[in-house]
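Got a structure here, written out as structure tokens. Questions coming.
One protein chain is absent from this view; the other protein chains keep their places.
First chain written, first letter: the chains are A, B and C, and each begins at residue 1.
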Amino acid sequence: MLRFALIGAGRIGRLHADNVNANPAARLVSVYDINPAAATEVASKHGAKVALTVDAALGDPEVDAVLIASSTDTHVDLITRAAKAGKAVLCEKPIDLSIEQVERCRQEIADCRVPVQIGFNRRWDPSHRAVAEAVHKGEIGALEQVIITSRDPGMPPVNYLKGSGGIFRDMMIHDFDLARYVLGEEPVEVTASGSGLVDPEIVTIGDIDSAMVIMKTASGKLCHINNSRRAIYGYDQRVEAFGSGGMVISNNRTATTVERFHLTATHVREPLLNFFIDRYSEAYRHQINAFIDAVNAGRPPTPGFEDGRRALLLADAALASLNTGRTVKVGS
Amino acid sequence: MLRFALIGAGRIGRLHADNVNANPAARLVSVYDINPAAATEVASKHGAKVALTVDAALGDPEVDAVLIASSTDTHVDLITRAAKAGKAVLCEKPIDLSIEQVERCRQEIADCRVPVQIGFNRRWDPSHRAVAEAVHKGEIGALEQVIITSRDPGMPPVNYLKGSGGIFRDMMIHDFDLARYVLGEEPVEVTASGSGLVDPEIVTIGDIDSAMVIMKTASGKLCHINNSRRAIYGYDQRVEAFGSGGMVISNNRTATTVERFHLTATHVREPLLNFFIDRYSEAYRHQINAFIDAVNAGRPPTPGFEDGRRALLLADAALASLNTGRTVKVGS
Amino acid sequence: MLRFALIGAGRIGRLHADNVNANPAARLVSVYDINPAAATEVASKHGAKVALTVDAALGDPEVDAVLIASSTDTHVDLITRAAKAGKAVLCEKPIDLSIEQVERCRQEIADCRVPVQIGFNRRWDPSHRAVAEAVHKGEIGALEQVIITSRDPGMPPVNYLKGSGGIFRDMMIHDFDLARYVLGEEPVEVTASGSGLVDPEIVTIGDIDSAMVIMKTASGKLCHINNSRRAIYGYDQRVEAFGSGGMVISNNRTATTVERFHLTATHVREPLLNFFIDRYSEAYRHQINAFIDAVNAGRPPTPGFEDGRRALLLADAALASLNTGRTVKVGS
Partner (left out) sequence: MLRFALIGAGRIGRLHADNVNANPAARLVSVYDINPAAATEVASKHGAKVALTVDAALGDPEVDAVLIASSTDTHVDLITRAAKAGKAVLCEKPIDLSIEQVERCRQEIADCRVPVQIGFNRRWDPSHRAVAEAVHKGEIGALEQVIITSRDPGMPPVNYLKGSGGIFRDMMIHDFDLARYVLGEEPVEVTASGSGLVDPEIVTIGDIDSAMVIMKTASGKLCHINNSRRAIYGYDQRVEAFGSGGMVISNNRTATTVERFHLTATHVREPLLNFFIDRYSEAYRHQINAFIDAVNAGRPPTPGFEDGRRALLLADAALASLNTGRTVKVGS
């Protein structure tokens, strides 16, 4: 039985709480939020206690694992403190927006030897995962190209995006992780291009809302990622892997399998699932379950801290490429 | 808060118990099973009490509604007793295999005025339901034809089917209900044909495993249903509605959206969902929620007792048609 | 080189003329039409001569084969005369609307031993044909069920349909032939139902515009056919074969592969091909080529006269079933 403390009782924290308690091998025992009312609501729903401070949660001997679902700027501090308290950690992505911070955290927790998993939920989507597994099993022979299309249903206000770290660190970071997962090999070169097309005001804050990237691995595998902050037909999330033996694609999802045939159009289906929590509901569930299984079994959970760091290195390289108009080598 | 007693703690009863407790407006308070250990297991999982007898469950003033998930031959007795005890009833399909029994039950509970819902889960499948709603809203103009394909993934042993009531009462009864729901009008004529093709031994018990039916309503709408006891590619469940203004189809489901492209074949997808509890997991959930909503709101739940009776009349008419080689008028 | 006379230079005759001359092993040499101007137009386009009478065409020693594309009521007479003149015959469907006429023709040409093919073009559609071939090769194990959906894009005026022979002989005859082809076995029982839904006035001429049929073969295979005289989304032509080893489906066709994704709908495709000559353009071409190949090789072409007769027997049985409300045994 893995006993969790949840830190951060917002929308995503509440979802994680439900998923923890749906797993018979885990239990939510403690909830902390800077807003005690939010913590109380989640705690009472699940029969957990409210932790009045982070230290109370982290120091609790009845807590085995900490689920960090608070704001990004708290992640590094919380990972460090939880690791030092000897707790297993499942932390929402990204680790941090600054690679220096991430490196520092890495060094600080190096000796703690606690299991750390980063919440790159898309790896756990059954369809994306089936693509990666088909690749890794050699179903499409030698992998040659990966193409990831990733478009959010709607763009947040430009003002809100100011603190986001930019499209590469905030949004494409998911796709960098997914690309690494499918590729099974590190990208060594990144080239990026982008524009402010959805809301041209985005460029006033030094960001873009439409982006295209090409990456290349040491063995020459190619990967393209495209992002848009707004797809009016829904949350567009596709992964394509192409190799010497074929191709495998993870397509989009709609809520039903209904097709309509009218005078002017046929095969009409409803819009794609629009909300990330609907689109990736299975992924969030599998993610928690995988963490619980790994920790209970004494295996390192995945994707781990290093995966979070690598994704950020790719995001930084993409930004450097965008700014310089050059293909950028990825640091290590 | 609607408080449930569950009668029958087998596979489907346990699923219902989970769904009851996932609804914040309901709670499982009592469980009865002829096997007390089964009752105890479900009760303890959900913090409910074990009822040692049916009467204990039905006489419990803390019970508002009874969920009947025991074997078919107990349904009429339990519906009658629950109704007389003033409890709302959600009973698994079918009400009974004998129309005389159903008529008798109808008369016995006529004055009880309790809400009764029959567990025709397919009406609650989001895709099938979207077809029915499109029809009822006039999206395809005047409805003219309905085609239901319904094939089980695998055939039970012939011996097991002896007590099933035959393919029309045991299997196609679901499709008769769905047909009535989509048609929005009673079929008045039924014609049936069938064979023992999956396991020819089926004919030795006076049954068939492959069946085709045509029905016609008073206004001339046509409906075809086909059944097979075995589809090796999975649980094949499709509904097509055709009218003056177009067509709408509920297609099959696979676990992922993955497509594969090989040397010899493309657009390859995995097998259809194979297990009725996976295929109709959403339907089971929506079914319970709809019952809870209706009873809590004082509305009659649907599909009701009369729907259960009507479906059985169609099954009996199909059997009569098969036996006589004639189109059979449906009783009322 | 197979030299053709064309009898009937209307729309379908002109299409056949193009297809004959596109085959390097054949040549159109003569054209007859009751309207000499129509014959002249086709003849001059293809460098053929105009035959002033049917006898001139049939008596021409430079003619090896006769392509009969004139009105249905002339088919029996022309087949008989062409056969007696020793010409190979490719005649548009149906042979005749009267089974007695067909029987008489059969006897009259029995000794002529000329190759006769009936223009059931759908057998030659690449997708429908692939279904039949998959079945015949055992790809889906033992065949158990066939489902044919066949809906015309638009209904002709009721007045025009007066001379059509009714929906079973005029329209479903195509599907009866296709069913026999896919089944690989004769249906022995036919049950039919139908209504006047598209244009209720159809019943005033003793016909229907919406029909459903079930057929059964001696070995118990089941086949369902549904017809409508009007599908506003286009020409709906599907064939499904289901067996112990799987299912194979011939789906509909659109002019392009384009999919559109909008705010309110996704996977939107254009209407189905609407015009039978577009939908079955490949079928018409393959049909002529198959006839040319067979005759040039001395093989009997297929589908032959007996196929035309059998399809009419099924149509007559369906009509008898509709009129009597009984399952009808098929004559032989």
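Just so it is clear, contacts are C-beta pairs under 8 Å (C-beta built on N, C-alpha and C of every residue); 3 or more make two chains touch, one makes a residue touch a chain.
All of these numbers come straight from a predicted model, not from anything done at the bench.
Residue A:Ile232 is the one among A:Ile34, A:Ile232, A:Leu263 or A:Ile277 that touches the chain missing from this view. Among A:Arg3, A:Arg169, A:Lys221 or A:Arg253, the one in contact with the hidden chain is A:Lys221.
Although one chain is not displayed, its contacts with subunit C can still be listed: residues 126-127, 130-131, 134, 139, 245-253, 255-263.
In the full complex, the hidden chain is touched by subunit A at residues 142, 144-145, 147, 149, 151, 189, 191, 193-198, 210-214, 216, 220-222, 224, 226, 228, 230-233, 236, 242, 244-247, 325-327. Residues of subunit B in contact with the chain left out of this view: 232-234, 252, 254, 259-272.
Quick note on the criterion: only the chains that are shown with their structure count from here on.
Chain B has the Cα centre that lies closest to the mean of all protein Cα atoms in view.
For subunit B, residues that reach two or more other chains under the stated contact definition are 245-247.
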